[in-house]
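Have a look at the structure below before the remarks.
Omission of a single protein chain aside, the complex is shown with its protein chains in their original locations.
The block that comes next holds chain A.
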Amino acid sequence: MADLTTTFAGIRSPNPFWLASAPPTDKEYNVRRAFEAGWGGVVWKTLGAEGPPVVNVNGPRYGAIYGPDRRLMGLNNIELITDRPLEVNLEEMTRVKADYPDRALIASIMVPCEEDAWRAILPRVAETGADGIELNFGCPHGMSERGMGSAVGQVPEYIEMVTRWCKRYYDRPVIVKLTPNITDIRGPAQAARNGGADAVSLINTINSITSVDLDSLSPEPSIDGKGSHGGYCGPAVKPIALSMVSDIARAEGTRGMPISGIGGITTWRDAAEFLVLGCGSVQVCTAAMTYGFRVVEEMKAGLSAWMDEKGYASVAEVTGRAVPNVTDWQYLNLNYVTKARIDEDLCIKCGRCYAACEDTSHQAIAMSADRRFEVIDAECVACNLCVDVCPVEDCITMTRLAPGEVDARTGKVVTADYANWTSHPNNPAVTATAAE
């Protein structure tokens, strides 16, 4: 059995599965249940400054996007940071950490961008025995209107400044949680590193309106006929998160910085994908909110089995393994030529590949009167749309043309050589260089 023990930015946990800072981690009761269920760590629901706590709306806080059979694909929330007194949270954290010393307990913090505010709260957090802190620069709703959350995460200078304060007044690991509501995640990540952050975590939620009630014309979730954008999470956001994680893992300035991956992780497979794209731990929220804490069992067992299968002994060995395979478009091999192949035995004759190709793509599939479907190599650009819309797994596959074969579309002989856009004759930059 593979060892799932994780050391992330110096924080140890029995497995890489942490619960993200969110409603499931708002109270001692929930967190104890999570640890009993086997979660490796918990990022406590975000703490605010001393004083009267924030208030939440008294109507719905969540909105949902459903897939078939009412499967929850995306969740949106307008809940703010913890609305319980700081004192109570700190006491509970202290008790929980004492009872579960082997688990990671991280305090998420969001206070105003003033040095005094951070200097005031950090020693109190340190007293709880928490293993580290996570700076909430991500929440896009409510708190951002008050200059906190994503309002900070969208300004790299603020990220760097606050991170620096935290490193000054707190001696355990500092994780900066990033907002995806920016144009290039590398800027904020670099700022965190410049400020001395030990790690980043991402993504926080995405600005979103889940739906509009077409009778009342109110956005959802609706509070007395009005709605406000919330933060979007759940399975639907995973591809966005994976891309941002890989950006940070690849960028020169942030390469090697520990990343805690967040965004729609629902099964072990999702988690493994985050790990191989550079994450050292993962954080889960929506899956737990949808199915309860026991989902972690499948995640642990699945990840462990996959690691055994592949011969990976530890989580550290898995982290970042796929990063070298993420590249820029300009370096993709243009001599990699494939064609769609339809397995007639598996085909159920629905014709979706034909509709997709004929109506919206390259007219590269022929349909006979008796509903047999055949790829026209001379038209097929290998776009993969037919594969994507086919309801039968492996019925349509992309087959690589071997070197020496002729691509019927271009009439050119396929070569084994690697060649990309940077050297392609149609690239104006290539011509310019040649002319010099």
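Keep this in mind: a contact is a pair of C-beta atoms (placed from the backbone, for glycine too) under 8 Å apart; a residue touches a chain by one contact, two chains touch by 3 or more; residues count from 1.
Note that in this section contacts and distances are computed from a predicted model.
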Expected UniProt protein name for the omitted chain (select from "Amino acid ABC transporter membrane protein 2, PAAT family", "NADPH-dependent glutamate synthase beta subunit-like oxidoreductase", "Tol-Pal system protein TolB" or "Ligase-associated DNA damage response exonuclease") would be "NADPH-dependent glutamate synthase beta subunit-like oxidoreductase"
Looking at A:M367, A:M398 or A:V430, which makes contact with the chain not pictured?
A:M367
Using the touch definition up top, pick the residue from A:A98, A:L332, A:A378 or A:A429 that touches the left-out chain.
A:A378
Could you tell me which of A:R95, A:K167 or A:R352 touches the chain that is not displayed?
A:R352
Touching residues (missing chain, whole complex) on chain A:
68-70, 348-352, 354-355, 358, 363-367, 371, 376, 378-379, 391-392
